[in-house]
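Every protein chain but one is kept in place in this view of the complex.
Let's look at chain A:
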């Protein structure tokens, strides 16, 4: 592979609250960070609507991407001495680590659900399309951008380098757990990353963990479990996410039924039409979305206007534990009777609606588990060796919440109807 981009004259460093310093020694990495597609990640929050619950959660996908790069760089530094590591792959893995989230848009999860777009496809398009990122990657060889895209898509032939960026214990998860814990201010997301990096071992089939490091991994699994339930699935955050998703649904529905918006829909039009181009997609960030939401607060359509007010002013839906199917349908008919559209104001949110998960080993060949390397060379799945992990991963735990606007229910004039609704919600 012809390396046209070499080492920098002088190492560059980014001051980082999680890893202290992020070190950049390669011209390739430095130039990728400077591209407009990567800089755009500064304007997209890593945790979407979580800042409405944990006010410190303002960190961006830019800082997370740098963090994933830094962890990967440190892992590779440790792997350099191992026979199973191919040093030729270094820049490929580092580029993939840095760019793994480059296709994320603002509030990606909701956008993907409503508009059927896929951030992974956009990552691929940014890496392979007519972009600054592509032009920088191309300087490493004609095939280099394709290889980076394949590592990120997990379809690259080298399972080891794929597993560094994407597996049950990878640079991505390790950075976001530490970073999200730091910025939300919670104390339970921490674990001993230095120890984990020291006990990682490269194999042809991916990274395994030396069994002497099992307790450090237990700590990581506990962090992941606690962050899942305490931060990622926080009911208030989910309430904001539910409203955000309903805003997008409503705006799309209005557009499709010929409603005339007061403000030109230039950024949203192709999304609504289902033919968003790479150029349009890259121009979206959270600033743009907030600009539209502010404008939609003044729309004639009372549902769109109300939902936008709720999102911008943090007047969120209340929630209760999910009622039964039958009660849910009954509530839906009561809402309609009261003039509250249940499609927008009565929403079930499930743990399966989240883009996060916690560790469960699963069935054989269901997904790749965390494997421990025993002193005799045997490989054992983590939960078979660790009672702590077995305890939390063997147990089924799911959750459903029902979201509703309490203020609208309180305003229902028909006392009987109001009490029927409240009776079900308070069960």
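We adopt the following convention: a contact is a pair of C-beta atoms (placed from the backbone, for glycine too) under 8 Å apart; a residue touches a chain by one contact, two chains touch by 3 or more; residues count from 1.
We take it that contacts and distances are computed from a predicted model.
Enquirer: The chain that is not shown, which UniProt protein name from "YwgA family protein", "NADH-quinone oxidoreductase subunit F", "Spermidine/putrescine transport system permease protein" or "Glycosyl hydrolases family 28" does it carry?
Expert: Protein name of the absent chain (UniProt record): "YwgA family protein".
Enquirer: Of A:300, A:321 or A:357, which residue touches the hidden chain?
Expert: Of the candidates A:300, A:321 or A:357, A:357 is in touch with the missing chain.
Enquirer: Based on the whole complex, identify which of A:13, A:312 or A:348 touches the chain you can't see.
Expert: Of the candidates A:13, A:312 or A:348, A:348 is in touch with the missing chain.
Enquirer: For the full complex, which residue in A:78, A:153, A:236 or A:288 touches the chain that was left out?
Expert: Hidden-chain contact among the options goes to A:153.
Enquirer: For the chain left off this view, which of A:112, A:132 or A:301 is in contact with it?
Expert: Selected residue, touching the omitted chain: A:112.
Enquirer: Please output the residues of chain A touching the missing chain, sorted low to high.
Expert: 112-113, 118, 120, 153-155, 157, 159, 205-206, 325-326, 328-329, 332, 346, 348, 350-354, 357, 360, 362-368, 396, 398, 400
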